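Please read the structure below before turning to the comments.
All protein chains of the complex are present and in place, except for one that has been dropped.
Here is chain A:
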Amino acid sequence: MSSSANGNNSNNGRVTWEGCSVLLDINDGDRLVFARLSPAAKLKIGNKNCSLQPLIGTPFGSLFELDGTSLSPLIPSPQADATNNEEIKEDGQPNAESRDNRELVDNNTAQTLTGEDIEAMRRQGAGGNEIIEALIANSATYDKKTAFSQEKYRRKKQKKYAPKVLLRRPVARSICEAYFKKYPSKIGFLRVDTLSLLLSMANVSANSDILVVDMISGLLTGAVAERLGGTGFVCNSYLGQSPYSMDIVRIFNFSDEICKRIVRCPIADLLSSKESPEQTLQVADVNDACNVESQSNDPMGATANTDEISHSPGNGISDLGTENAENENIPVIRACKATKAGEKAPQETIDSWKENGFSSLLIAAPEMDIWPLVRDVLPLLSNSAPFAIYHQYLQPLATCMHNLQLAKMAIGLQISEPWLREYQVLPSRTHPSMQMSAFGGYILTGTKICSSSC
């Protein structure tokens, strides 16, 4: 892990600092928010605006609770903690328990505490946990519930009256998972296991020069840069004149060394023969989306310092990835670093790639016709270089694979579809999760071989 650039990154980036990017997991994934920590940054949870100041200088992995109006660290109990039993809600199967729910009558009269009562408690300074205890004490049915229902009830109230915020490190895994869960269209529906397979199959490793076509907002570029660790290059290439968005790269806490290794280049420049003069002109007036955004001033006040993926409290799954998410979630994290990721690739570097070839190729271009692109860029790889291409549809990859075979450009060609199933593991109640992602995309992999001329 890199050292400088991250301010006081003395603990291998495991403790937050002012200006650091974080992923906030609110109430066990109900809401996921990317934020940049500053003394002025505020986050709205429920109807309260809470300062993120208490999060600065705390270890990643810390859990905070909103009890009253400010976030305070929650010390986990040494025994089993409730978050590990997350999936109790999935099956109410009581285990060796005498109580069952035969006597439970569901008629809205069970709770005697009214909204006004709760407001009154609040005014008198009651914290969230006190309110929860009062709700339980005033519930006519709580005692009749099974232990699991009791826990479920408590958790429901806790989410409302004492929300929890988990501070997580924004790395390829957590960023991919957060987007996949809340805003999958932005990352072309690329699931984390598929991303991991892409990186492995393309042999992404230190000191390699990786050619990337990333039309999934920079997730692939960032994930590759993370694996290069400030060595080699990730060449984010694009068709035409305007680079594709790399918003997500800024969510990673990349050091200057790593940022410097993320460069951009039009595919046309890579394909043109060496000393073609006009291509440098072409790029000069391109508006680098990344730079423009990072220079913009703060029009929205300190709360705008967060890149909210979800605006649907209490509802983690349903209405995301819909159009409204698109509008509400304009990424507004501003880079506050001197070095920007995604500078134009220097001409000497481009020349050296032309001479030596890239070490591998990665493509995630969900909207693009893959075969003509692959046909053109594959010759840019050095011989024996592996490549991995992601697509959410099978047919473009099938066509591409077939044509690569006919053209004898590559061997070891394979289309695979990763399958990922999570399990609930509990004593005597272990089974696959009730919900699973049924689709995480397809990938085509292979190895480039020497053309007949060599």
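A few remarks follow.
As a working rule, a residue touches a chain if its C-beta (ideal position, glycine included) is under 8 Å from a C-beta of that chain, and two chains touch if they have at least 3 such contacts; residues count from 1.
Methods note: contacts and distances are computed from a predicted model.
Between the listed names "Geranylgeranyl transferase type-2 subunit alpha", "Chromosome transmission fidelity protein 8", "serine C-palmitoyltransferase" or "tRNA (adenine(58)-N(1))-methyltransferase", the UniProt record for the complex's undisplayed chain reads "tRNA (adenine(58)-N(1))-methyltransferase". Among the residues A:D67, A:D209, A:D247 or A:D269, only A:D209 touches the chain that is left out of the figure. The missing chain, though absent from the display, is touched by one residue of A:A110, A:A126 or A:V171; that residue is A:V171.
Although one chain is not displayed, its contacts with chain A can still be listed: residues 1-2, 12, 14, 59-63, 75-76, 78-81, 83-84, 169, 171-173, 192-193, 195-197, 199-201, 203, 205-209, 226-232, 353, 356-359, 371-372, 375, 382-386, 394-395, 397-399, 401-403, 406, 411-423, 425, 427, 430, 432, 442, 447-450, 454.
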